[in-house]
Every structure is written in C-alpha cells, then in structure tokens.
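Heads up, one of the protein chains got dropped from this complex, but the rest are sitting where they should.
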Amino acid sequence: MFDNLLQTAIVVNLLAATVRIATPLLFGALGEVITERAGVMNLGLEGSMLMAAFVGFLVAERTGSVLLAVLMASLAAALVNLLLGVLAISLDADQTVTGLAINLLSSGLTLFWFRAAYTQYNTAGTPLIEVMGDLEIPFLSTLPVVGEVLFSHKILTYLAFLLVPLVSFLMYRTHIGLQIRSLGEDPRAADMAGIPVHRLRYLAVLAGGLIVGLGGAFVSVGSVERFFPDMTAGRGWLAFVIVIAGNWKPTRILVVTLVFSLLGAIQLQAQGIGVQVPYQVLLGLPYLVAILAMIIGRARSVAPECLGVPYTRE
Amino acid sequence: MSQRWRLKLEKRDRVSRGLQSFALLIASGVAVMITAALIAATGTNVAAGFGALWSGAFGSWRTLLASLTKSTPLILTGLATVVAFRARVWNIGQEGQLYAGAILSYWAYRAFQGQPPAVLIIIVIAAALLGGAACGLIAGAVKVAFGVDEIITTIMLNYLIGYLLSWLLSNPWRDPNSYYQHSPAVSDAAQLPILVEGSRLHLGFLVAIVAALALYVLVKMTPLGFEIRAFGLNSTASQFQGTDVRSLTLLVMLISGAVAGLAGGSELFGIHHRLKADISLGYGYTGIIIAMVASLNPVAVLPAAILFGGLINGSLKLQTVNQVPAALVYVIQAVVLLSLLTARAITSYRIRRVQSV
Partner (left out) sequence: MESTSFITVENLTKRFGPVLANDALSLRIRRGEIHCLLGENGAGKTTLAECLYGFHRPDSGEIRCEGRPVSFESPRDAIEKGIGMVHQHFVLIRSFSVLENVALTAQKRGMLLDLSQIGRELKSLCREYHVDLDLKAAVWQLSVGEQQWVEILKALFVGAELLILDEPTAVLTPQETERLFAVLRQMKSEGLSILLITHKLGEVMRVADRISVLRDGRLVDTVAVGEVDKQDLAHMMVGREVVLQVERENGAAGAPLLEVDNLRVVDDRDRVAVRDVSFTLHSGEILGLAGVAGNGQRELFEALIGVRRPMGGQVRFEGEDITNSRPRDIQRRGIAHVPDDRMHQGVVGDLSVADNLILGRQRATRYRRGPLLDRSRIGSAARDLIDTFAIMTPSLNQKVRFLSGGNLQKVILARELGDNPGCLLANQPTRGLDVGVIEYVHTQLLEMRRSGAAVLLISEDLDELFGLSDRIMIMFEGAIMGVVDPKATSVEEVGLMMAGIRDEPR
C-alpha cells in the first residue's frame, strides 16, 4: 500500500512539474507564433526571454513587488522585440542575423548589468527575491491528484494555459487575426486589400514580445529566488522549435509543449523514478528530442509562406 | 490642383564602397558611445576606462602579442562562418564544432601519445579538423535528408556537445589528481610551439593565417567558391544550372565545421594544454560577429578578429583595474553587430524630396 502511495505521489509530482515547466515554453511559443504568423521570424526569442527574466529579477529585488516585476519583464521583452521589429520591418535587415545579434546582446547585457549591479556580492551571496506565490484555486485544488496537478499553480501558469484558446480564437475567429495571418502568407495581397502591413507587423511583434516576457518573468520571479547568467538555458530555443513542430497552430503547440515538458519533468525527477543514467544525458534529452521532433514534424509542417521575408511596396 | 513636397524613402540600386565604409564607421561610433555610457554607468571615469581598454588590448608589445594570441580561435571561427554564410547555410554551431574538434583531437592525443612531437602535432591538428567536420556534417546531413533547418540543428548540437564534454570530463577523461573536472595535462611533445619567446603566441596563429589565405583563394578564385557564392545569392538559378544542393550543403558544413574544429584543437594544444569545459568563451558566437563585420571576406576576417581579440584582453584589464565587469566585451560585440546591421540597412536607402498629390 505504501508503494502505491509512493507511486501516486511520484506521478502527481511528475505531472505537476510538467505543467510548471510548460509555462515559460507556452508563453514563448504563443508569443512567437503571433510574430511569425505576421511574417516576422524572431530568432532573438531566447534573448527577449532572458532580458525579461533579468528585468523581472531586478525589479523584484529593488521594489519587492512581484506584480511590478512581471509587468516590467513583459515590457522589457516587448522592447527587445521592438528592436528586432525596427530592423526587420522598417529596414529590411536580414532577420536571421538580426535575431542572433539580439541574443548575443541580451546575453551580454544581462551578464554585464547583473555583475555591475551586484559586484559587492559574490555569487553565493547575491540578493534573493521573494518568489511568486502559488494561487490555489478554492475547492478545485483540494481534489485528489487533479488538485495538485492542475489547480495549485502560480497565476502565470493559469494564464499561460488560458492563452492557448485565446490566441487560437484571435487567430481564427477575428478580423485582426485573419489580417495577421495574411501578412505571413502574402503581404503583397494583404497590402492590395488595404491592410497596413508594416503597422500590423509591429503590433504583432510587440504583442508577441509582451507574451514572451511573461515567460521570462516566470523563469526568474516565478520560480527561483536568485538570478544566474543565461538563466533561460535554451527555453527560448525550445519554444522556437515548438512553434515549428506545432505547425504554427496554438492547439498543436500545446501538445508539443506538453511532450517536451514531460521530458523535462522526468529529467528533474530522475532519481525519484529510479532512472540510472548520467545526468548529462537527461539534460541533453530535450535538445535531442527537439531535433527528432523537427525531423518528424517537418513533413507535415507548413510555415507561413512569407515568413522572414521583408516587404516593401514595389 | 494642390501639390505637396514630401520625403520619400527609396531603396538604392547599389551601395558604393564609400558608403559601406561609412556604415562601418557609424557602427563603430555607436559602439564607442554605448561602451562609454556603460562604463560611466558603473561609476568609472570614461577616459580611464577607455585607457584601460586600449592598454589591455594593444598598449604594449606584450599586450599586442597577447591580443594576437586571443585572436587565433576567433580568426578560425570567423572563417568557418564566412564559408557557410556565403552559401547562405546558417551554421550557428561553431561553438559546438570547436568543442567537437577539441574532443576528437584530445582523443587522438591519448591514442597516439608515443609519437614524436612533429607527427603528434600533425595528428592532433588533423583530428581537430575531423572532429569539427563530423559535427558540421551531422547538421548538414539532417538538413539534406530531412529538410530540418540548420540553424536549429546546429544550436541544439551546441548544447548536446557541451553535455557530452561534461560527461567525458567527469568520467573517462577526468584527471584523478585534480579537484577540478578537467583532463590531465598533455605532454610537452603535444604542446604547440611558441612563436615569440616570452609570449603565448603559438603555432595556431600561423595556421589561422594560412587558413584565411587558403579560404580566400577557395572562395574567390576556384570553381567551388564560385558555386558557393552563386548558390548563396540565388539557390534556384544555381540549381537549374547544375549545382547539386545536397552535396554543396554537406561540403560547406564539412569545411565550416572543420575550420571551427581547428579552433578547438588550437586552443587546447596551444593554450590550455588540457581538455576542459571553458576552452572557449563564446568564441563560436564571436566568430559570427567577426564574419559579419568582415562582410564575409576571408582576408578581412584577420583584422576584425585581431580587433576583437584585443577587445577581450582590454576588457579583462578594465575589470582588473576599474572593476568594470569583463562581460562588457560581450555587450560591445553585440552592439557592434547590431549597429553594423542597422547602419548597413539604413545606407541601403536614400531620402529624396518628391512632389506628390
């Protein structure tokens, strides 16, 4: 009987961890899908998320307000995206290199800023912040198993999952969603139909940034008391891959995210489950799976026609 | 009938060399200004800060040699990027390929330890080339066989190779006598000879220069280079005119990976003399920036890499003397790239006053 309880506890932990891990990935992928559907490829996703994570930490540390930290983090990512937007939309710069440059800028700037702001401490003694609290849904969170897995998370997690149907609705059931999608497929046709291509692309890039920023906020303020360099550890890249494997559709993105998250949860709980593998293998698993997911998903994955191609009226 | 004057942004037909240099100048100016701002933000005197940067980079003969030493891996990763980007193959995996080269060359060292120095050095250099090439080839093969974007594969491989290295250093190749997780030191026979006594400038630097010249000849003067350039500029027309996309992609990734792998072997046997986790401090990514600054010209990579090598040393000195975090160099690098992209993009337009209704 005790074994049973132990097993249930492990499964519950695993599933709850899956939901937690999925949060920043969902924010990243949903934010990126809006941007990419509008035809702008944001390779700087990792950089936006990292900047948001750092800004979130910084604001939380200085002001003590979690709410303010999350808002500022979201804004920070939107600003980083805006930088990409200006280069990609108005200046027709190459989106691949610009995205990479933004990643490098974000990585370097957050590291520099962090060290400069906290040089008086060594890494062991950097100031800690108060992590966001859990928001347990009354009654629902007391249910056995389901209660812990689904209803005892932070508010950002609920928001992330709620965004899935919201973004889906926006994309497919509203006029503005139709217009955004047209930008990614054929901006010339959209222009001919009188849609303001550049303006709407900026909107998509900013909106995407705000959402991605929430993911960055979760990585720092929502999870851990301290900041460490390159904290996002490739989550932005995974989100980027998730968009492709999810065929740019919010519902499929959710499924792919959960698969990746489950893997991540397994890696965290490895010893508890009795997995006897070097920890490096577990750490590397998501990246390997990402490549596999791309290989499998490629055949049925259709990107927006004009993704990454700048538009000027000839 | 009213007429107005308005300003119109038009794309230029061509950007002259003068304008390109202007863009580079603007980018440098912006980078300098932002560097100054960041130095000031830490409370340090800006002039003193720049002074430290300069003296740490090229202030004396000794520091000049140190900067040349630092530039060695950067030249190689820059060249690796040039070859790939010319074909519009977006190899972002120089970091992983560098480490793959280091790993295989270390393995080769262990396997052929008994050989005389000259032979051993040739073996480890060849192994470095092979290791990087293999890593690059994996990404190329995945793209050719499955159509998966090389940007993603190479970045994922960067992480994977990193974990592989971590495992190697904590288990089979760990130095049993050390607290740190790194390999035992390599024998004297395997250390790359020093070029200038009293400095750390090693054979790798010469190898890098040779590589730069060789790649210049390849890209500009051979049929293969012609094909690479044509393919990068218009892959469809190249295909119609006989270029085999698959084999070209594989070949480019192979060459690119090999050159990056060479950087790994060079650092291992020239500087660190053992396999460790921090052989590269983002040299792979810096190489991308250098290639862009050099406008994908193999020979221009040399001065760009030396400049960036100097910057790295300069910022280390800045940290020592003025407590400005050495991470400043990463910011400078990224700012240079971004402002260059912006300046180049802006100079591709011109503003005209036109009449309109």
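Which chain is which? They are A and B, in the order written, and residues in each are numbered from 1.
In this text, a contact is a pair of C-beta atoms (placed from the backbone, for glycine too) under 8 Å apart; a residue touches a chain by one contact, two chains touch by 3 or more.
Note that the structure is a prediction, hence the values are computed from the model and not measured.
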- Note on the structure: Contact with the hidden chain, among A:166, A:189 or A:255, goes to A:189
- Among B:200, B:229 or B:272, which residue is in touch with the absent chain? B:229
- In chain B, positions touching the absent partner: 1, 3, 10, 13-14, 217, 221-223, 226-227, 229-230, 233-234, 236-244, 354-357
- Query: Which chain A residues would touch the chain omitted from the figure, given the whole complex?
  - Reply: 172-179, 181-182, 185-186, 188-196, 302, 305, 313
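As a working rule, only the chains that are shown with their structure count from here on.
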- Task: Under the touch definition given earlier, write down the residues of chain A that touch chain B in their complex.
- Result: 43, 83, 87, 91-94, 96-98, 100-102, 104-109, 111-112, 115-116, 119, 234, 237, 240-241, 244, 278, 280-281, 283-284, 287-288, 290-291, 294-295, 298, 312
- The answer for chain B against chain A in the complex is residues 11, 38, 41-42, 90, 92, 142, 146-149, 151-153, 155-157, 159-160, 163-164, 166-167, 170-171, 285, 288-289, 292, 323-325, 327-335, 337-338, 341-342, 344-346, 348-349
